[in-house]
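Apart from one protein chain that is not included, each protein chain of the complex appears where it belongs.
And now, chain A:
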Amino acid sequence: MDKQGNTYTFLYAAAMVIIVATILALVSQGLRPRQVRNELVAKKIDILQSVNISSTNRDAVDVFNRYIGENTYVVDFQGNRVSGEEAIDIDMAREMRKPLEERLFPVYEVRLDNGELKYVLQMRGNGLWGPIWGYVSIEDDGTTIFGATFSHQSETPGLGAEIDSDSFQNQFKGKRVFNDAGELVSVDVVKGGARPGDPHAVDAVSGGTITSDGLANMLRNYFSGYEQFLKNIERESYE
């Protein structure tokens, strides 16, 4: 057959695509279980990180079981628990596509060694190049932030990607979601630096304006989603 002819070229391309597709599909199927497990472990490490418990790939599952275990649940926009849903299995990307009022919100309750109870909230939003997500832990007063950890898929290294650095995340400690009148204010990410002592703002990452804005949006969005839940915690803390 003429190796430079059209028929040969088409057949060659078709055969190549079929062979390559088969190989890749098989590999992807075969490695899938391990990858899913890795993603789950990474998620647990992040959740624990938001309450300042560090864990590694090896012990994350044990540590998660010790501090959180079965104390996870899903709440709706009204702050009521939704039965039949596992917090860790909630697909945040899918929830993002629903209107805020219809989303499901995972909650992880952490009992620290000193007996204090923290609530870890899960969030997701958009950065400059792709999704960003994070976990924010709230004290049992329902407003003070105890810790936060953020992550991203493809923000610019050195700029927007700095949202996953300790120095950025540590700023959130002690910030407040509600003001003294009990209204939702969220925590803003301020370009050029937050006023010192402002309980509702942190410094943006320099050179990462769009990522910072995306992060502020994500916080505002999800704090209003969790608003009723947080108010319920606050009420319980008085009783």
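Definition applied: a residue touches a chain if its C-beta (ideal position, glycine included) is under 8 Å from a C-beta of that chain, and two chains touch if they have at least 3 such contacts; residues count from 1.
In this text, contacts and distances are computed from a predicted model.
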| item | value |
| --- | --- |
| UniProt protein name of the chain not shown, from "Na(+)-translocating NADH-quinone reductase subunit D", "Metal ABC transporter ATP-binding protein", "Cytochrome aa3 subunit 3" or "Aromatic ring-hydroxylating dioxygenase subunit alpha" | "Na(+)-translocating NADH-quinone reductase subunit D" |
| Residue of A:28, A:80, A:179 or A:206 touching the missing chain in the full complex | A:28 |
| Sole contact to the chain not displayed, among A:13, A:100 or A:117 | A:13 |
| For chain A, the residues touching the chain missing from this view | 3-4, 8-9, 12-13, 16-17, 20, 23-24, 27-28, 31, 34-35, 38-39, 41-42, 57, 153-154, 157-158 |
